[in-house]
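The structure appears below as structure tokens.
The complex appears here minus one protein chain, its other protein chains still in place.
Chain IDs A and B follow the sequence of writing; residue 1 opens each chain.
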Amino acid sequence: MAYSEDDLKQDLVDQEYEFGFTTDVDSEKIPKGLTEETVRIISSKKEEPEWLLDYRLKAFRVFQGMTEPDWAHVTYEKPSLQDIVFYSAPKPKKELASLDEVDPEILKTMERLGISLEEQKKLTGVAVDFVMDSVSVATSFKEKLGELGIIFCSFSEAVKDHPELVKKYLGTVVPSSDNYYAALNSAVFSDGSFCYIPKGTKCPMELSTYFRINESGTGQFERTLLIADKGSYVSYLEGCTAPQRDENQLHAAVVELIALDEAEIKYSTVQNWYPGDKDGVGGVFNFVTKRGVCQQNAKISWTQVETGSAITWKYPSCILKGDNSVGEFYSVAVTNNHQMADTGTKMLHIGKNTKSTIISKGISAGNSHNSYRGLVRIGKGADNSRNFSQCDSLLMTDTCGAHTYPYIECENSTAQLEHEATTSKIGEDQKFYCLQRGIGEEKAISLIVNGYAKEVLNKLPMEFAVEAQKLLEISLEGSVG
Amino acid sequence: MVVLKENNLLNSLSQMGVGLGAKNQAFELLKELEFPTRKTEDWRYTSVKKILKKKYVQFNEAEQVDLSNEIIPSLDAHNIILVNGVYSKELSDVNFPDEVVIDTFPNAMEEHVSLIHSAFNGIAKNNEEVFTALNTSYFHEGVFIHIPKKVKLEKPIHVIHVNTKSNVISNLRLLIIVDQFSEVSVVQSYASLNAVECLTNSVTEVFVKENAKITLDKVQSEEPNNNLICTVQVNQKANSIFKINTATVSGDFVRNGVNIDVDGENCTSEMNGLYMQKGIQHVDNHTKVSHLKPNCTSFELYKGVLRDKSTGVFNGKVIVAEDAQKIEAYQQNKNIILSREATMNAKPELEIFADDVKCSHGTTTGQFDEEALYYLQTRGLSRESAQALLVQAFADEVLDKVDSETLRIWIKEKLD
Partner (left out) sequence: MLKVKNLHASVGDKEILKGLDIEVKAGEIHAVMGPNGSGKSTLSAVLAGRDEYEVTAGEVDYLGKELLELNPEERSWEGIFLAFQYPVEIPGVSNINFLKTAINERRKYFEQEPIAAKDFLKMVKEKSTLVELSDKLKNRSVNVGFSGGEKKRNEIFQMAMLEPKLSILDETDSGLDIDALRIVAHGVNTLKSKDNATIVITHYQRLLDYIIPDFVHVLYDGRIIKTGGKELALELEEKGYDWLTKAKA
């Protein structure tokens, strides 16, 4: 055979990040660095009202008093905030009346991402809010949603058109003082998505946002605020990619979910930011704060597939405030090469009869480190609350690490908590079984890994599930020596 | 060192005992170390504020006391007695086989100086654990146990520690070396006789050499209003077996640390614990197994029943080092909360740096199965006795790990 296993390995090492391309569009940047002035410039460029500038400035002051956190098993050179461009908007040539007027370069990018708006338009059931760098470029399906009273727009638009909603809920779930990166985001967030589902309304389609970091040296600080009013339902998809670059890019988002009485929010993420190359050069630093609050009988379900970023630090959480509320967390996190992921969830049980479920599947390959860190707290008043957690880790190489750090705190004698975790190697027997049936090693691994992650992948909406499966495959290619 | 404003603990101590160099080093170290606060990750759920506030008295002579309650009558053991932290030759058994050493450091030094020097303080984590540094610095004469090669000590060694005066601080120090192909069983019990507000700070170093085996049973039954910090530091060499069972019966503040470095292939390590808490008792069990070499197995089972206003902590960590392949590590922690005011915090951790491993942990916190209770009630048991029966069955799973039946019965009696 001419094509040897070594050739194959080499091919896989050389394989480029599938989405590693940059788009050439004129973009308007402000100078690098972070001062109070930066915050003011961002706010004024966006023509924001006074109260929002105040909100930002307050957050900035809190931020100045904070120090950057350190985490076990996550080591990296901290991004220098003075080298980051905090605002970059694709320069609009004119007001966009329809999609056809969107910069063809941008459209091309979208196409390469496999989410061209043209296609998406035809694909009924998906409305896309596309965030390139910091400004939402185009939003589809707006009219259709509008008829139902559903608001789905960029964050900046929401500030202009629905200030009362933004003002009422912004920062109520993630206060700007919550942590270093949340404070930073609150001061300098550029844009993001806003969504409001009115009372008793079931959103008829999956709402989808693609985030993408394009401009080199820009940090992306998007802000998402999603409010599901009483008795409503929404499923929200978020996909993230970034082009390939040598330097590290910072991404520090804040997502706030509010599920009022009887409401249900399903929030799914497929995160595929550029993970850096095989030597760990470049890649996105992904420090995200995601949290939702559930009122009575409400439900929030987080599903995430994390394959990207050099460093991921992320704990989508649920505050189960209302009685009978439900929180769920389903996660697959894959790390390869020099990636580091520290992810998990917090389930804070406050109301009575609250329930939470945590299913976390970690997959570590290369020299990567993959940690699950989670907190389940049953408060004094959370009678008859239940939690079930299952955290599994799969190891692909002897140079990676997999770590599990659950915190389980119970202050109520009527609660029941169950936590299980396992760590094991990908099964040699399973691999040989596949080989014997004629399924080659790479394929066998992808089959086994996908099977292992099935429980979580099944929670994703169809369109995403297929993409997620493909991503797992791509991320692990060449990972087994 | 940052002297806490109210650190009377340190102010009440003065150095004494043998002049081992390590003691001076620890003493110096102590000046730099800080006492843990709730911000210290390993002490997140356990506050030592109250302990540090108190004033203590140190003893350097053993009292004559009546220990009939503490000696297990039907346990045919070599009883070694420490009163208020001080070894009592009068009360202790000295009839053990010639080749075996059980004595204070100063006495044992005469013949075994190089052995003691090679091992003592070798694995104690003075620079990480301030209470260990405190112990090293201030312990009185300590006890040295050496089981030489190819000796199987038939009778168990029972190290009994009692505090007989209030406000006593006892820094107990034990060094156990089990040499190649040897076997021994050691029981350590902690009690107080009409004494309150004491602090017992016990550090045990255990060296388990190649093909050796040791079982360590700890029984903690201090009277309420006493504080106990117990650290066990273990180093296992190839083909050895180490087993520790910790039963916490009483004592208002109990902190147990068990750290095992499995430093050889084909070892088995086992840790079991039972805590039955009442009143305002606070019991914290921290365990850490570091698998440094391949082909080893570790098992862990900790169970607790929490009543009244008690609080429990379980923090079990399993580390598998790089290249320590073919490790199997299993950990279970189960808790039953029987009172609205009790709190349980569990934190099982896995840190895995090798790939060919099978590790798992599980923890549950909850109540008794209502159906089981109901079933027993339909069979004529009152709810109370049904619950008592289930508690017993729950505890038995751990107690069954205690090999000696005599000891098991003795613990059960204490629990009742």
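Note that in this section a residue touches a chain if its C-beta (ideal position, glycine included) is under 8 Å from a C-beta of that chain, and two chains touch if they have at least 3 such contacts.
Source: prediction; values computed, not measured.
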item	value
Chains still shown that are in contact with the chain withheld from the display	A
From A:151, A:237, A:252 or A:453, residue that would touch the chain that is not displayed	A:453
Residue ranges of chain A at the interface with the undisplayed chain	427-430, 432-441, 443, 447-448, 450-455
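The criterion applied here is as follows: only the chains that are shown with their structure count from here on.
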item	value
Length of the line joining the C-alpha centres of chain A and chain B, rounded to whole Å	44
Touch list for chain B against partner chain A, complex	45, 322-323, 325, 335, 337-367
In the complex with chain B, residue positions of chain A that touch it	73, 393, 395-425
